[in-house]
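With one protein chain removed, the remaining protein chains of the complex are shown where they sit.
By written order: A, B, C, D, E, F and G. Residues from 1 in each chain.
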Amino acid sequence: METDRRRMAPQVGIVMSCRSEWETMRAASEILTDFDISHEQCVLAPYAVERILKQISDFEAQGFRILIVSGAAYLPGLLAAHTTLPVLGVPIPSRSFRGLDSLVAMVQMPRGLPVGTLAIGEAGAANAALFAVSILALTDRTIRERLQAFRERQTRSVLDDRLP
Amino acid sequence: METDRRRMAPQVGIVMSCRSEWETMRAASEILTDFDISHEQCVLAPYAVERILKQISDFEAQGFRILIVSGAAYLPGLLAAHTTLPVLGVPIPSRSFRGLDSLVAMVQMPRGLPVGTLAIGEAGAANAALFAVSILALTDRTIRERLQAFRERQTRSVLDDRLP
Amino acid sequence: METDRRRMAPQVGIVMSCRSEWETMRAASEILTDFDISHEQCVLAPYAVERILKQISDFEAQGFRILIVSGAAYLPGLLAAHTTLPVLGVPIPSRSFRGLDSLVAMVQMPRGLPVGTLAIGEAGAANAALFAVSILALTDRTIRERLQAFRERQTRSVLDDRLP
Amino acid sequence: METDRRRMAPQVGIVMSCRSEWETMRAASEILTDFDISHEQCVLAPYAVERILKQISDFEAQGFRILIVSGAAYLPGLLAAHTTLPVLGVPIPSRSFRGLDSLVAMVQMPRGLPVGTLAIGEAGAANAALFAVSILALTDRTIRERLQAFRERQTRSVLDDRLP
Amino acid sequence: METDRRRMAPQVGIVMSCRSEWETMRAASEILTDFDISHEQCVLAPYAVERILKQISDFEAQGFRILIVSGAAYLPGLLAAHTTLPVLGVPIPSRSFRGLDSLVAMVQMPRGLPVGTLAIGEAGAANAALFAVSILALTDRTIRERLQAFRERQTRSVLDDRLP
Amino acid sequence: METDRRRMAPQVGIVMSCRSEWETMRAASEILTDFDISHEQCVLAPYAVERILKQISDFEAQGFRILIVSGAAYLPGLLAAHTTLPVLGVPIPSRSFRGLDSLVAMVQMPRGLPVGTLAIGEAGAANAALFAVSILALTDRTIRERLQAFRERQTRSVLDDRLP
Amino acid sequence: METDRRRMAPQVGIVMSCRSEWETMRAASEILTDFDISHEQCVLAPYAVERILKQISDFEAQGFRILIVSGAAYLPGLLAAHTTLPVLGVPIPSRSFRGLDSLVAMVQMPRGLPVGTLAIGEAGAANAALFAVSILALTDRTIRERLQAFRERQTRSVLDDRLP
Partner (left out) sequence: METDRRRMAPQVGIVMSCRSEWETMRAASEILTDFDISHEQCVLAPYAVERILKQISDFEAQGFRILIVSGAAYLPGLLAAHTTLPVLGVPIPSRSFRGLDSLVAMVQMPRGLPVGTLAIGEAGAANAALFAVSILALTDRTIRERLQAFRERQTRSVLDDRLP
């Protein structure tokens, strides 16, 4: 019952700390769309603490199941602290350290604040979506089949990759 | 139905690339035990490729739902490539770079190989387990309630932390 | 008038994300005590978001003027976002990267979230306190005189440092 | 009385070690202008030690209250050693290490030489200005109100940031 | 006898984890061509584990003697685990860390998994080929003479490099 | 014929730039001894250029086939420049950067100076020896069989590594 | 007497390991020309060991007094080992690590091999020349006066650097 009701609601929320991160996070949205998984994205600028907390609660109330968060600021930690949903993190390539600062700030969370962190930038955004798919596939046969098909396509696509 | 059958089987596999990693990964096992989530650990030394592949298939066949993998070698990538289960990674503090090499090798997987990476060492092992709990809580009311209770205890435990 | 009322209240709040940081932050407290500046310290564990927000509001209501925050987690960002008081940050030496991760996460705040960051560890804790002193000295002649005397002592203390 | 006299004088000095840093530090000047805070900028090339010392003394004599210093060379340390005013530092993106060298040289001052360091580059310049504003807001109601208004605008500006 | 039969077969296999690495690895192929050493290149995308294992076995069966592998993913480790042929590695310049992540992941293999690693990018690709040449030169007089001639040319080519 | 004559002479030279590196490089010697491969070690301190060059020529004249070189100084580059034998490098853990400086100096050789670099420290020393074994195994059936046996033992040794 | 004879000969040798480094090292040559100090530059490609050793001996025989060496390879170490002249080093910005590898390889020489290292790239090349000037100024009054004049010009040049 529960599973059914939930599938109606968006399942994955993509949370950015700044509009420009959409350039990177679009890759996550595209993968989710390919898998026909409903999702929503929003920008939660880091100076609006109350709004961030309210949005997280709304996500939970609306039945979202997984949050993907990008950015360099304190947003991932706050999300991990304020929800019991799985939180996946995508570090954004920064100008100064090419994302190493975002990566380290995100992945090195202290005990009790888990953020499953993926690679910096677009590859990480795509992988965050695929990770979300693998979670949803645990209890949804359709998604599981789509994931297996995707994997087989991925594998086949390289079978004749002999260079000229 | 499916959910029920699965709860009988171990739900989380902890895979290490070397026996000495148990010192770190025990923290994951302890958290899972606290939450009464059945799990199993094994060492899959990186020179035994066939055995690794067989073990991954066994995990899937036995109904494991989440894999937590530690180590510095190529094990996390191979797992991510060979299963559709969610793979969480815990970098192990190395002698040379205090784990930065393991972290970067694990988190910077290319597109198509998602490994949700947690912090280096014990904090990361504990958080990997908590992340696994948050996944299982999505479809298991008992675990969800335990996770909420854990969070409240965590919060309360610091409420009177005023220093002398 | 305002200044007087304020001097009654504690002027500096030292906020830690974990009890063990006191070992480092004690250096800040000692300097403030030397300058006879009232201050208070507390631990705001990062999983207790509401409590953190309430404590920040309390600091403001009680007339605190400067916050010194330590830690590796998202606490410094949240403070900078939720108060208009000056926020000074002290990165804590971590096990994995000797504090480089805490430093980078703290100092690389995005535009709009200023955290004035000092050196990693004890030297940084002492300097955060001295920085707070220099702010209070701007409008308090007594503190200014104490700061000048401190500086002269510091200088004199090395005047005969010729090695044997 | 004192406060009033001081408000007439420039309140913030922006000190650069090289003309090209103005490109970065202009962001600080713009914020200060927005808050209607009088300020002045100058270049103190690092080979002119006497001139640097004289300029710092002049800043103090003229009633400047906060110094913001940029650059990679030894300038921030010298300022911190030679004044009791609060010194804020903005690391400049270098060609070789994208500013990591400037950052580390600036933030890792030894005990007794506090430089409150902000992020590398433009974001850091803006945040240094905002930090200066938060110091001045402690004793100036007008600036405090402007800061609160600025914060609210910042927050509101993202309230309808839902992506298409 | 054995040596003769083997010289008929391709002697060096160049294995990439992604088509775009050819841009870098072409430098290896060109050197091998210059030395008239038969070689073959293929792309073994990291999601196709079975295909990778099969290809490695094929290389051995066909009498390949040395494998040169590029990439950032887990491919080098898997090769080192699955073959007794010498495996040379060329880290590919990544977008995020300019190849430092690939380098560290490749060179820091645990005991039992030797990957002889060369420099990041094109220089490394050329040197991997030269290293392979030096191995083959151990038992092939013709190649040894070509290598000595190459070295002498290299040396002579700089003899009149006096700048204007 | 050639192969036979050569097997009489030591086959692998282990070259250190400082006596203290023996602590690390002993691991290479032990592996070579296990495989019954004759080898010799010497210290070539970096200030004795002529002696280094003479020793390299002696190695070639005596029929050595592979050189393993350790150290942080310029020794690996000089060897790679002065011999056509394959040169394997083992970075030594330094006090300042835990070997990262040695690693980068060794692996980032310019085009034309190939040094096949292994991991920092003991694991790298062992792997350098195993790499040398894999080269010798190409043309020596006995060594090849020993290497295969070693690999199978390595794999079997982990087969029942189920943790208690 | 000795001093006089020597002033006739070129005093500074600029040694590069690759023609493309001239782009960076030209800055050193220009400064030396400004100070009217005779100097010569040459490229000593790292595969021509004998030629390198001969050139170093020639430099000494011809009365050169200071060597400035650039590059990423083993050249600086070899020079420091083979001459008793002061050797100044200029790390060249590499493609992979922006010169950090060259810097670390050059500056972290072991005890007994001193290379006085300057900054990466053009600033370092100019400073190497200025350092050479400061050595020659120790025993040459004319150069000393020129250096003092240069310093005063440098200082004056920034005296009216007040920004618009």
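Brief remarks follow.
Keep in mind that, in the parts below, a contact is a pair of C-beta atoms (placed from the backbone, for glycine too) under 8 Å apart; a residue touches a chain by one contact, two chains touch by 3 or more.
Predicted model, so just to flag it, every value in this text is computed and none were measured.
Contacts of the undisplayed chain with the visible chains, over the whole complex, involve C, D, F, G. For the chain left out of this panel, the touching residue among G:S20, G:T33, G:Q62 or G:Q148 is G:Q148. Among D:I37, D:L113 or D:I135, the one in contact with the hidden chain is D:L113.
Within chain F, the residues in touch with the undisplayed chain are 16, 19, 22, 41-45, 47-48, 51, 95-98. The set of chain D residues touching the chain not shown comprises 17-18, 45-49, 53, 72-78, 81-82, 94, 96-97, 100-101, 104-105, 108-110, 112-113.
By the touch criterion stated above, the residues of chain C touching the omitted chain are 93, 98-100, 119-121, 151, 154-155, 157-159, 161-163.
The rule is simple: only the chains that are shown with their structure count from here on.
Path length between chain A and chain F in the chain contact graph, taken as the least number of steps between touching chains: 2.
Rounded to whole angstrom units, the spacing between the C-alpha centres of chain E and chain G is 37. Chain E has its Cα centroid 52 Å from the Cα centroid of chain D. Shared interface positions of chain B, i.e. residues touching 2 or more other chains, are given as 45, 47-48, 96-98, 100, 108-110, 112-113, 119-120, 151, 154.
The chain pairs satisfying the stated touch condition come to A-B, A-C, A-D, A-E, B-C, B-E, B-F, C-D, D-G, E-F, E-G, F-G.
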